[in-house]
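In this view, the complex is presented without one of its protein chains, the others remaining in place.
Entry: subunit A
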């Protein structure tokens, strides 16, 4: 059990396996069992666990009292938003699965939050995989340019539309995320069937992996807000994150379109999901972009 010494009660001394999934500036995410031991195992790596356990460790450079308070607040804020959304952020057709992981347990005092494990990949990994497949295809065909087939592009566009739609629904729920990056969203390894029940995707092509439902993660910076400014900033952060993480996609290198055309898929779906209020947000986004450009010109 790695780093078991550092785990807070009751995880300290636990006999369960902890698989470190991510280590960020704010905390560590482990995959482990929670409340039940009957969990699926990832086919790719044999790692199992039905929960994601996020632990925020004390930061030695911060004053201990301030540190405790900040840790408490961040965990609590995230849990509160997730619980609210577990009920409200559900599309009419959603069966067993929601667009955020369910909260299974939390202790803000000890600084941990356990949520349902989402089987699937981050959007970042999903798009990187797509790009890798385009590279392989291009090499096989000995093509000079990057342009992907219309079918391949549609897979990507559909993914972007689902992202736009879920961000729109999030905003309609009165929440802004605060850190919309492609690592903070996942594509469930599950396709909702017409009956509203999720079906396991056993053996599907890699492109199918981009077809699952979008699940939003990491609400540590989320806020309750219906301000156009906050919503527009959320979209701007997402646009910038896409641009820096997946530059070739966003520059239109695969589609032969102009830069911005791909992100427009996100914005159009966002507009559909948000209606009238969304139009104002999208106008505000222009202002926010402008300010962003000025800022970056000033250095």
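Heads up, the rule we're going with is that a residue touches a chain if its C-beta (ideal position, glycine included) is under 8 Å from a C-beta of that chain, and two chains touch if they have at least 3 such contacts; residues count from 1.
Keep this in mind: contacts and distances are computed from a predicted model.
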item	value
Hidden subunit of the complex - UniProt protein name among "Protein transport protein Sec61 subunit beta", "THIF-type NAD/FAD binding fold domain-containing protein", "Ubiquitin-conjugating enzyme/RWD-like protein" or "EKC/KEOPS complex subunit CGI121"	"EKC/KEOPS complex subunit CGI121"
Contacting the left-out chain in the complete assembly, out of A:102, A:152, A:183 or A:268	A:102
Selected from A:19, A:68, A:90 or A:240 as touching the chain missing from the view	A:90
Which of A:16, A:207 or A:264 contacts the chain that the document leaves out	A:16
Touching residues on subunit A - with respect to the absent chain	9-11, 14-16, 32-40, 50, 72, 76, 79-80, 82-83, 86-87, 90, 94-98, 102-110, 116, 118-120, 188-190, 198-201
